[in-house]
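The complex appears here minus one protein chain, its other protein chains still in place.
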Amino acid sequence: MRASRALGLSPRAAAALGLFLAVMLLLPFLVNAYIVSVLVVVLFAAYFGQSWNIMTGFAGQLSLGHALYVGLGAYTSAALFVHFGLTPWLGMIAGMAVAALAGSAIAALSFRFRVGGVYFALLTIAFAEFTRILFDHFGWVGATEGLFLPVANLAHDDPVRLRGSPVMFYYLLLVLSLAALVLSHSLLDRRVGYYWQAIREDEEAARALGIDVFRYKIAAMALSAAMTALGGTLLAFYDNNLYPDTVFAMGRSIEIIIAPIIGGLGTLFGPIVGAFLLTGLGETMTNLSTYFEISGLKQWFYGAALLAIVALQPSGLWPWLSRALGLWERRR
Amino acid sequence: MSAALLEVRGISKRFRGLQAVDNVSFAVPPGGIVALIGPNGAGKTTTFNLIAGAMVPDGGSIVLDGADITGGRPDQACRAGIGRTFQLVKPFGALSVLQNVMVGAFKATADRVAARRAAWEILERLGLAEKAENPAKTLTLPERKRLETARALATRPKILLLDEVMAGLRPTEIDQMVRAFADLSRETGLAILLTEHVMRAVMALSHHIVVLHHGQKICEGAPEQVARDPQVLECYLGHAQAAERPGA
Partner (left out) sequence: MLYLNIIVAGLLTGAVYGLMALGLSVIFGVVRIVNFAHGEMMVLAMYGACLANAGLGLDPLLAVPLVTLTLFLLGYALQRGLINRYIARPDHEQFLLLLAVATMITASLLMGFGPDARNVQLGYAYDSYQIGAMLLDKVRLLAAAGAVLGAAALSGFFRFTRTGKSIRACADNQFGAQVVGLDVKRLYAVTFGLGAACVGAAGCLMLLLVDVQPYIATDYTLLAFIIVILGGLGSMPGALFGGILVGVSEALSGFLVEPSFKSAFSFGLLILVLLVRPQGLLGRA
């Protein structure tokens, strides 16, 4: 009960969340390996969405290049592991630091020069693409040939070296996503969260209330980038191979942001709801289209579904869903 | 001279070909209520923007409580003790009324509970308490203006800059607001600089009036004195009808 109060939930919402958690905890025992692998994709999407949500949903700065931080986290930890045998947990911290630095630098450059709105969004794409091409030529991490983590056939999972089964990654990601949920909630409830939202709603008014907008925007970007990079490390050790053209892909940046948008930008549960919906949708489409064997059909339905959502629930599914289920989220 | 809380010394601002503020000087004493009046386009809002750091003056200086704050950023001006409202209101639309005011209150404290308490107090004082949980975007325009005031007040300023916060109010509501501001100033020693086209409020509230016209100060003095000034009557009475129009 204390935990539910800490999250600011009504009893009913707390019960729903508890039920959801219990199901998520038991799920790997109940379903087959394919479903587990899909759930891992869901949790990656949820976690990346939660990380991005801090920058764009809370602080209101539209970043379209978050694959950059996935890639920095993934490559930093993987390269340190491959070349020096450094444990991924330390590599993860290094990756987070690199990403936070890159994020702050990009944000500082942009905001110092008053690049905002659409221009900022396009600038984030430019940095991500630029980095992708650099990594294409970065021999130390394999360039276009890719960087591979040695796959050991272990008898049991080894969380210390992050070598293990999808189930292990499932639980790691579940914990991570929960942690991100608690962190997001606690941030929103503090001065920094209020300030971010004020900046999102009206920068000039925020300034007039004594908020150092520049500093708070950079803080949002640094945190969001570091969290994203953490997920990047897990992704690297889950996939075991890294290619610049997939890790830093523009398509990944876009995937990262679709889930929170259709779930409900700036809400706590939106990224999670969006991740389930989107991944589920994608998997269904893939399975359906293998029956019909028409290339493009999957993407077509996917596009149509996005269109339907933006037409019917432009502010996202979670606000609507939570009202329908009587689980009012107290705060946006 | 140094007794003044806010001292504006010869500030100017030019927009392309237009001299919006031209070498304007005046002072607000501690706890004083000064009105800045003048017809539309006289340069009142621009003067506010210069004082609050939203614009940098071309010349002149602004001294608050002995410290030169000329050319500082808006957030620095706020932390120095200037609270301001916007004539074109800028609510944080998605946040509740209470949260809007809490954003202001967080300047004085990082503690959420304390900020909440401070915000409630201000909402009650300004008669917005019933709306506390409503999203700010659902407020009417006069309510939004009051929210502007509440938010600025929550930063605990030494001086409050009010830019036409009473526009669009009914006469009884104006009287309420006038009383609220007078009480506030008397009880807390808050200084107020206001612009207002509603003469009823200006005359009732202010101790001292500064008149701008085409960016220049044409007269200042006690309310009765200014009201009799032939120059003021000339520039102002021509606009009197427009000036009484709500929302002008």
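Per-chain numbering from 1; labels A and B assigned in written order.
Assume a residue touches a chain if its C-beta (ideal position, glycine included) is under 8 Å from a C-beta of that chain, and two chains touch if they have at least 3 such contacts.
Quick caveat, the model's predicted, so the values are computed rather than measured.
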Could you tell me which of the visible chains the hidden chain touches? A
Write down which of A:Ala33, A:Leu109 or A:Val160 is the residue touching the left-out chain. A:Leu109
Hidden partner chain, touching residue among A:Leu27, A:Ile93 or A:Ile254: A:Ile254
Of the residues listed, A:Tyr119, A:Trp140 or A:Trp320, which one is in contact with the missing chain? A:Tyr119
Can you list, in ascending order, the chain A residues touching the missing chain? 56, 62, 64, 109-110, 113-115, 117-119, 121-123, 125-127, 129-130, 133-134, 136-137, 250-251, 254, 257-258, 261-262, 265, 294-300, 302-304, 306-307, 309-310, 314-315
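Quick note on the criterion: only the chains that are shown with their structure count from here on.
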Please work out the Cα centroid separation of chain A and chain B, and write it as a whole number of Å. 43
Interface with chain B, chain A side, in the complex: residues 189-191, 194-195, 197-198, 200-202, 204-213, 266, 331-332
Partner chain A, residues of chain B touching it in the complex: 52, 54, 73-75, 78-79, 84, 86, 90-95, 99, 102-104, 106-107, 110, 112, 115, 151-152, 154-155
